[in-house]
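Of the protein chains in this complex, one is absent; all others appear in place.
Each chain carries a letter (A, B and C) given by its place in the written order, and its residues are counted from 1.
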Amino acid sequence: MRYLFSLLLAAVLVFGVWTFVGYDNWLLGPSPESYHWWWAPEISTYGQRIDFLFRLIAMMELVMFVLTMTLLVAFVFKYSAPRKDKAVFSHGSHKLEMTWTAIPAGLLVVIAFSQMGTWADIKMGGHTKDKPVFAEIYASQFDWRFRYPGPDKRFGTADDFDTAYELVVRADEDLVFNLRSHDVLHSFFVPMLRLKQDAVPGMTIPIWFNVDSEEWQAAFEGQEDKTFDIICAELCGWGHYKMSGRIRVLDDESFAKWEAEQVARHFSNDEPAG
Amino acid sequence: MGTPGTVREHHEHHELGFIRKYIFSTDHKVIGIQFMMTGLVFFALGGLFAMAIRYQLAWPWHKMPLIGDVLFPETGGAITPEFYTMLFTMHGTIMIFFVIIPLLTGAFGNFLIPLMIGAPDMAFPKLNMFGYWAMIPAIFCVTMSFLTPGHGPAAGWTAYPPLSTVQSAAPGSFSAQTWWLMALTWVGISSMMGAVNYVTTIVKMRAPGMTMFRMPLTIWALMIAAILQLFALPVLTAGSFLQLADRVLHTGFFTPTNLLVNGLNPESMQAFDVAKGHFAGAASGGQPLLWQHLFWFYSHPAVYIMVLPAMGMASDIISCHARKPIFGYKPMVYSMCAIAGLGFIVWGHHMFASGMNPAMGMTFMVSTIMIALPSAIKVFNWLGTLWGSRIRLNTPMLFATGFVAMFIIGGLSGIWMAATPVDIYIHDTYIVVAHFHYVVFAGSVFAIFGGIYHWFPKMFGRMMNDTLGKIHFVGTFIFTNGVFYMMHQLGVAGLMRRTADPYNYETYRHLQPINQFISICAFLLFAWQIFFVVNFFYSMFWGKRANRNPWNACSLEWDAPSPPGHGNFDKKLQVFRGPYEYASPDTDDDNLRQTQEV
Amino acid sequence: MSSSTHSIAYDPAVDAPKPHHPVYDYDSGPPVDRGKFAIWLFLATEVMFFTGLIGSYVVIRTGAPTWPDPSSRLAVDLTAFNTFVLIVSSYFVVRSLQAIQKGNRGALLKWLGLAILFGSFFVGVQVYEYIHLVHEGSTPNVDLFWSTFYAMTGFHGMHVIVGVIWLICVWIAAARGKYSAENHVRVELAGLYWHFVDLVWVLLFTIVYLF
Partner (left out) sequence: MSNQEHSEFDANKVFIALIIATAIEVAWGLKMPGPNWWVWGGLITIAFYKGMLIFQYFMHFKFEGWIVKGLILPTPILIMIVVGAIMPDVGFNQRLDYELTDMADPVTGEIHRIGQMDVGEHESGGAPAGEEGEH
């Protein structure tokens, strides 16, 4: 049992370290191959920062993980050997307690402070304040609908138009959206943009993202279809699992063209696209 | 109880009939075992639900083996999406409110507290009995909630409104959510009665010489957990009454104005106006976020209710089977207090993506990250205990050490989620699922298993079979990691929890093989528990008889007969020292019991 | 492998429980009665319960764009009188406890009986108010004002009913001669609960009826 158990614990340690560093490059940054099994590729401007923070924490955790697990394996193996003498009679050590309070405390403070800038950037409204709203996103059981202000960039005017299922955006630009829900909670989740925000009925929540066109091109290298998933990430009823949408990225020119088409279609038969 | 503080010299030990002795018992030991049996039965049920979840995730919409045709004739034996929603809702609810909390605070709390502090029983034995009996309506309500026609509660164990409050949002779930809320309330009442009893007993009924800082860590942990319950649970109870009112009386606490749910506006329907004799609208103007705050104000402390007693038990087991005093007893106590205290101000970390004010996200992040500090102290102290020890690697020890290893993994993934920007991406993905199964299954449940193996001799007077126990441990350990470790991988790939069929999304399509691997591990994990069940029932009746102190432990419960009779201790107690004097130089033995004079 | 220690084998004479032995019930901790300790714990949970209710009301009301003037919807004078009644009953309970502390069982019965009477009167007025309101069509589903009103006064009312029942039990026990100058904790416990219910009402009256 002694060998078997130590082996099991060691296996956890080795496997853990392997997942941290080896296979998927959590630490070194995701590579295109690792996308397949691990990360969704990242194509927004702040996606990188989130991934970086993830890896930063991973790095610190790796240290603690290796430290604690190694000690655990070592102690279990060493001290479960049959022996006749008694254990060390010790009730603790003040010095050690201080050390292992202070060091993690330091690490944790670093972790906490390293997060703040990014969070403030993404959520605190610096990017959304006083910016024109690019589109409004409406969630309802179980689909996504989008309302564009039309060429005049103002809502509530005649050239507003709605689309369903597919959100069409421009690249390389901070885009602000108003997120709303008609019925229950939903959550606007775009893995590739590293964006997630619940849509709360009764609230209008501004969100923003900026698609980095180079990263976007790279992520879809050689693929015909360059659209990607919108996922509903908050339980919203029986159809929650299929409340999907897509995002299509267009350059400025094609976007203007698409917009014009939509307006025209809107005036002709009032059918939502999608 | 007679006048406290006196020795009651009543010798008439009237033989009680079966009913008084085992059903309507006021004896804390029997009540503890009642809680344990109830918890284990529900554990099997919750486990079955988990298996159904895993089956669906690996092979979505395939015919359910065995029961498919009976339950779902209209879909050809495949489950429906509504049923999947019900599955994880009931799985989470049962596992948390009917398994872990009853097992930890109900079973071990009841059984161990009086024995470990030297009391003859709880402070209020009748209240204690009612505490268990409040579980019966709870069980009734929770059963009703999936037996009522329709498809059971559909809002997850978190029951976020408006999905949970507006009927038309989950058509077909009918009154299930109402039953669910009532079940929650009854469980709450049961916990409340228990908690008042535990704290009073621990503070007021310790044996002479048993100072607070001579109590085993299990007792500290149970007391702190009880205090958490006392201060946090009522808020959820209030919240669930409000939700109940929203459902039944059509009040508007959590329902915003101008909803259009499934084509219906809740304001325009449903409630019967007594005076006017016709149907009138439901109130509105409320806010869904209010419920989330009320819910997590309890349910975050609840996760520490689910882990602190486990930590305490692991500490006791490790110290005993490592034959070494616990390293840093007082830091252990203080860190538990710190976890409990901080636990009240971190609940917002479940709401980073919920539309909560982002400035508050910042505050909650800092407090959450700081809670890792006391946990770190505990982990290091366990390691310190193992250092220089003489380990007996028997089943309880294996599970307790396994607990430490698994808690490290589970806790570390908590730090990712505590970091707000990272949580934007991983919130509600399988990383969360991996995290909480590591702390709750691989953590608390391992400690519970360890506790059962460890205290079984005291409960039933017989040993559990160690070989079977070891087999049970090895399989459980391997398959647990097989199931839950891989979930981290799904999580970073972005896989959402609570999706009946993830492969609907392109992003997730390639993840099916991993899910299949996980599911196979889960089935094996479930099947493997047969070793436990067999061992448990076999040992209960035919196990090797245990003497008073089969583990040569130091703490007080081992001074009582095995199993302890009415009134627990058959001699007057005097406590001289703390509960962990293993390897003391003062004796030739390697254990110096709390009651032993030198 | 088989490292689980069975140093001493099972010996029924030593290890099995003896059928007859004294029960040792120790007392420890600070000098406070067990029941009193427990009731204060329980009151702390009650405080948190009403925190959930009243806290929800406070935040909902702050967040609501408009809120009707309570005096336009509720009979404040009637309830002011009712508040007076509840405070008086609380006072009676104080007197009853003081009576039994001096060993005066007759006075205990008198004051407690009065307290029960006044408490029941309070419940009666509240029931009357409810019936009246419901017949006016002011049901909880009308708007948030009524939702919060019924939730808070309703749960408080239930506490009053429990309190009255509790006091009645104590009264019966007192009539049977259970309490004396030395032994009257139970009177005190029921009283504590009753005062707490009164205390909650004092706050509720202000924030629901007067604000």
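One rule holds in what follows: contacts are C-beta pairs under 8 Å (C-beta built on N, C-alpha and C of every residue); 3 or more make two chains touch, one makes a residue touch a chain.
Remember, it's a predicted structure, so these values are computed and weren't measured experimentally.
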Contacts of the hidden chain among displayed chains: A, B, C
Per the touch definition above, residue among C:10, C:122, C:166 or C:209 touching the missing chain: C:209
Hidden partner chain, touching residue among C:90, C:126 or C:139: C:90
Hidden partner interface residues of chain C, rising order: 29-33, 36-37, 40-41, 43-44, 47-48, 51-52, 55-56, 58-60, 62-63, 69, 71, 76-77, 80, 83-84, 87-88, 90-91, 93-95, 98, 101, 185, 188, 191-192, 195-196, 198-199, 202-203, 205-207, 209-211
On chain A, residues whose C-beta touches the chain left out of the figure: 136, 138-143, 145, 147, 156-160, 162, 165, 180, 182, 201-206, 238-239, 241-242, 244, 267, 270, 272, 274
Residues in chain B touching the chain absent from view: 60-61, 74-75, 78, 80-82, 171-172, 203, 231, 235, 256-258, 260, 262-263, 285, 287, 289-290, 293-294, 297, 344-345, 348, 355-357, 359-360, 500-501, 503-504
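Everything below uses one rule, namely that only the chains that are shown with their structure count from here on.
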Label of the chain whose CA centroid is most distant from the centroid of chain A: C
Chain A and chain B, separation of their C-alpha mean positions in angstrom: 29
Where chain A and chain C are represented by their mean Cα positions, the distance between them in whole Å: 49
Sequence positions of chain B contacting 2 or more other chains: 287, 392-393
For chain A, residues that touch 2 or more chains besides their own: 1
Residues of chain B touching chain C in the complex: 1-2, 4-11, 13, 118-120, 123-124, 192, 195-197, 199-200, 203-208, 210, 230-239, 241-242, 245, 249-253, 270-271, 273-276, 280-287, 290, 294, 392-394, 461, 463, 466, 544-552, 560-567, 569-573
Residues of chain C that touch chain B when the two form their complex: 2-11, 14-30, 32, 34, 37-38, 41-42, 44-46, 48-53, 56, 59-60, 63-64, 134-137, 139-144, 146-148, 150-151, 155
Contact set on chain B toward chain A in their complex: 80-82, 84-85, 154-156, 160-163, 166, 169-170, 172, 256-262, 287-289, 322-331, 353-355, 358-359, 361-362, 365-366, 369-370, 372-373, 376-377, 379-381, 383-384, 386-393, 398, 401, 404-405, 408-409, 412, 415-416, 419-422, 424-429, 470, 474, 477-478, 481, 485, 488-489, 492-494, 496, 498-502, 504-507, 510, 514, 580, 582-585, 590
